[in-house]
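As structure tokens, the structure follows; a few thoughts come after it.
Missing here: one protein chain of the complex. Every other protein chain is in place.
Naming follows writing order (A, B and C), and every chain is counted from residue 1.
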Amino acid sequence: MTTAETSAVPVNETVPARHRPPRWWRLLGRDRAAAAGAVVLTLVALVALFGRLFIGDRAQRQDLDASLRPPSLSDGVYGLLGTDVLGRSVLARLIDAAGTTLSVAVPAVLCSLVIGSALGLWAGYHGGRRESLAMRVADVILSFPSLLIAVVVLYVFSPSALNIVLILAVARIPVYLRTSRAEAAELRSRLFVDAARTFGTPSRHIIYRHILPIALPTLLTVATLDFCFVMLTESSLSFLGIGIQPPDVSWGLMVAQGRQYLQTAWWITVLPGLAIVLTTVSATLLAAWARIATDPAQRWRLTLPRKRRGASAAVPPEMIP
Amino acid sequence: MTTTSAPAPSDTAPALDVEGLCVDLSTPSGTVRAVNGVSFSVRRGRTLALLGESGCGKSMTALSVVGLLDPAASVTGGAVRVRGKDTLRLSPAERRKLAGPVLSIVFQDALTALNPVQPVGRQIGEPFRIHRGLSRRQAEEKAIELMTRVGIPEPRQRAKSYPHQFSGGMRQRLLIAMAVALDPDVLIADEPTTALDVTVQAQIMRLLRDLQDERHMAVVLITHDLAVVAQRADDVVVMYAGTVVEQGAVHDVFTSPRHPYTRGLLDSVPEDAERGRPLPAVPGSPPELSAVPPGCVFQARCPLVRERCVRERPSLRSTGDGRSAACHFSEELDRA
Amino acid sequence: MVTFLRKRMLSSAIPLVCVVLGVFFLARMTGNPVDLYLPLSATAEQRAEFAAAQGFDLSIPAQLWNYLVDAAHLDFGTSLRTGQSATEMVLDAFPVTLQLAGVTMLLAITGAVLIGSLAAYRPNSLVDRIASLLSMTAASIPDFWFAVMGVLVFGVSLGWLPTSGTLGGPEVWVLPIATLLIRPFGVLVQVVRGSMVSALSAPYVKIARSKGATPRRVIFGHALRNAVTPVLTVAGDLTVGLVNGAVIVETIFGWPGIGKLMIDSILQRDFAVLQAAVLLTAVTIFALNILVDVCHALTDPRVRQAVPA
Partner (left out) sequence: MKFSVSPIPPAGRRRSRATTAMLLAGTVLLSSGCAVAGSAAGDAGRADGRTLRVVLTQEPPTLEPCEASLTGTGVVVRSNITEPLVERDPDSGELHPLLATGWKQTDERTWTFDTRTGVTFQNGEPFTAEDAAFSIDRAVNSDLACNVEGYVFGDADLEVKAVSDTRLTVTTEQPDPILPLRLSFVEIVPRTTDAEAKVRIPIGTGPYAVSSWQPGAAISLNRYDGYWGEAPAFPRARYVWRSDASVRAAMIDKGEAEIAVALDPIEAHKDTTASYPNNETTALRLDGREPPLDDLRVRRAVDLAVDREGIIDALLGGLAEPAGQLVPPGVVGHNDEIRPTRQNVARAKALIEEAKADGVPVDRQITLVARNGMFSGVSETAEALQYQMQQIGLNVRVRMADTATQLQYQLRPLPKGVGPIALLIMHGNQAGDAAFTTSQYLMSDGPQSTFGTEELDRRIAEADALSGDERQKAFAELLADQNKTVVQYTHLAHMSGLLGLSPSIRYEPDSATGDEMRLAEVSPAKAAQH
């Protein structure tokens, strides 16, 4: 923020306050990578939401005679990406798996984001004993072997998607807890918080109105990175046999089950792997963009014309090593 | 001080000569020209003030001189000459050789301008390590000398302290100490006192003057404070919307402004104006850089505006006595 | 600093006890191990006999009491599976994990600082965009997939590296480390880049440049130490993940580390080994957290001054 005042970040000098900040889609249009990410994510979300309506039971329909067919154009739409060992269409399974994958990853991330941030902001704002308590809770969760919980819950109780969500959510709470605590602890001594306090504003209002908005971009960035983490962990659980259980299918499960066919039938494991990579990279790109776009002091970065951004002229000559 | 091979400038030659400087800036609404053909020069021992409202391009001018522009902005034309070299055409390594011994800068907010995780002694001694190759200990000794010079009490102990352990005024002193460490030819002070309270402001300004006298530096003072200019500067360059509208000796300009903008500024100062007040209001506000009219940049707010002003942009013309102004009708002002 | 450490350690003791108790009860919720260790045809009497010999016929509180009494004497019991002392098995496995985690984090942090800084130095330059894209991709590749690919490509097709195993020259480290490395490296590059971008746009960096500091000096002398806080936190979390067991790498490459030991003892209901392993990793993780806090204090004088809660 101080950057703007002292070293004359151009936006503040050149765009007076009455000038409305540029529309977000214009900013998105400027960042081709983020725009591509947004398109991919939208696509994935649409497929996850509505894909099952179109494929019917194709994801489950087996044909042992059509086992391990390579991708081809001659077997109709469902043969486009080949078949798996049970002769099920890989395309249909990818579509079906998109729904499962997102229905695990998104709630897991949201749960840990909400719970972890709430606890962390509360702890960081109040400080003292409450802060210590929250941090120790985080310590316990972090040092608890989450695999043990996973095995207990998934083998002893029931291996449902809901349980996987719960496990992943609990395991990731400390990350948000610590991040938001740090932010809140730093902000609680700031002038505007003090001011609010002197007016007798209740603490949850201060946290909600004053601290949360400032901490949110960071938390959202962490959440995006976590989205990736959750998908990969779910995949690793499948590798160990305790992830999503057949006949449900997730991308992680497909990668895990297909890995033994890596040499003979690459499409079974490479395609879902690619789906994971594409989705998470898109989410990360979009998060990076959103972080900049929501930060007035950084927004100008997005406004650089494309051709100059990569060119050396965009960088002060002094800074070229 | 003479690590650079360039000849030491004589007192008559300008220590800093800026000519036709243009800076383009990328904004959401396209590329705009933030600094348009700014020229000025300053000799050693003299103080030049860059005066203007927020957003007029004065800070960007200063940053282009020392080569610290943000990536969103780039120099697209002109020359910045020190010791006979155009710094805009130097290689980064050659430029670094000038940074410190020849050109240096002081910022407004000393808290963020000091590295929060380094002891101040080390930061102040850093120029000696970079340019003179002194050992850490020798540099620290030099730093303590400088801290003494700028009036830090108990400098030897305080050299080990961190920036957040100093008051605002002290931090500004530290920043100044760092800037004058290598006796630069030119010191650029970018609103050095804005963040401070009035009594401290005066102390800092006095310190700057003493150092300037002692070290015979050229000072470029960037400010929006007319009083500071009046008391402190020898020459003034008045900027508006990225261009220079008037320049000349402070006394001359302030007694008989030859541009309606300067005139407006001066007129709006009440008799009992105090130092440190923000720049007095001229009715209206400057044009957006993306919408600078084709004619005179000041036309929208000018009391003298005429048809010619809309059609033709006035160039900066000499008006005698080493002064110049960018107004088609500056003579009228002079007469008035 | 000493009071800081003492307080920090004291406050870690209670969570440690929580972890130990939690594991004890959770493990017992997974059911009786008797069936696993007797032949399918064993009779009811044999089962009862075995349970009695192992103390599984006692009530849970009684089992807990026995465990705590033994643990107080540093006796963590005997493995049902191998008949060895649990302590010995855990201490054999742990160095492997520590070595893997240590080398991985060393390389990840070094590499990420170099590449992240380079990328941050010129935001949106070609270098930056390549580095960002690669690091994002690296962070999202399923590790077992990467591992199996590595074995097939570098182990079999090219024949440069051994497919797996722990015995041999430095080359046996390459594939396991590379597999472990991709994710922490990918994440850290992004974190370093992010915090370096903001550090490099700070006014003190401009001042440093105005003193004629070289880019190297600017990055490593000024910006890096200011950018290090989030990097340390994230690196700490990533290390915790590695210490808790690089199960996949240990499984695929046959490294006898703590992760594999833990998952095996969970699946085999080998409670003594599981409890000993969790206790050791928990202690390590607490130590690691303290180390991270100390690093924070060392790098930032403002943290040092603030008295920890």
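Here are a few things to note about the model shown:
Basically, a contact is a pair of C-beta atoms (placed from the backbone, for glycine too) under 8 Å apart; a residue touches a chain by one contact, two chains touch by 3 or more.
Keep in mind that this is a model prediction, so the values were computed, not measured.
Although it is not drawn, the missing chain touches A, C when the whole complex is taken into account. For the chain left out of this panel, the touching residue among C:Ala86, C:Ile177, C:Met196 or C:Ala272 is C:Ile177. Only one of A:Val44, A:Val151, A:Leu168 or A:Ala293 touches the chain withheld from this view, namely A:Val151. Where chain C meets the omitted chain, the residues involved are 30-31, 33, 35-43, 45-46, 49-50, 53, 81-84, 89, 92-93, 95-96, 99, 102-103, 106-107, 148, 151-152, 155-156, 159-174, 177-178, 251-256, 267-269. Although one chain is hidden here, its contacts on chain A can still be listed: residues 60, 62, 64-65, 67-68, 85-87, 151, 155-156, 158-159, 241-242, 245-247, 257, 259-264.
The rule we apply is simple: only the chains that are shown with their structure count from here on.
When every chain is reduced to the mean of its C-alpha atoms, the one closest to the centre of the whole protein set is A. Counting C-beta pairs in contact, the chain pair with the largest number is A-C. In whole angstrom, the spacing between the mean C-alpha positions of chain B and chain C is 53. A separation of 46 Å divides the Cα centre of chain A from that of chain B. If each chain is reduced to the centroid of its CA atoms, chain A and chain C end up 22 Å from each other. Residues of chain A in contact with at least two other chains: 2-3, 6-7, 301, 304, 314-315, 318-321. Shared contact sites, meaning residues of chain C that touch two or more other chains, fall at 122-124, 201-203, 206, 209, 214. Taken together, the chain C residues at the contact with chain A in this complex read 11-12, 14-16, 18-19, 22-23, 26-27, 29-31, 121-126, 129, 132-133, 136-137, 139-145, 148-149, 152, 183, 187, 190, 194, 201-203, 206, 209, 214-216, 233, 237, 240, 244-245, 247-248, 259, 262-263, 266-267, 274, 278, 281-282, 285-286, 289, 309.
Residues of chain C touching chain B in their complex: 122-124, 201-204, 206-214, 217, 222, 225-226, 299-302. Across the interface of their complex, chain C is touched by residues 2-3, 6-7, 33, 127-129, 131-132, 136-137, 139-140, 142-149, 151-152, 155-156, 174-175, 178-179, 182, 221, 225, 228, 231-232, 235-236, 239-240, 252, 255-256, 259, 262-263, 269, 273, 276-277, 279-281, 284-285, 288, 301, 304, 309-310, 314-315, 318-321 of chain A.
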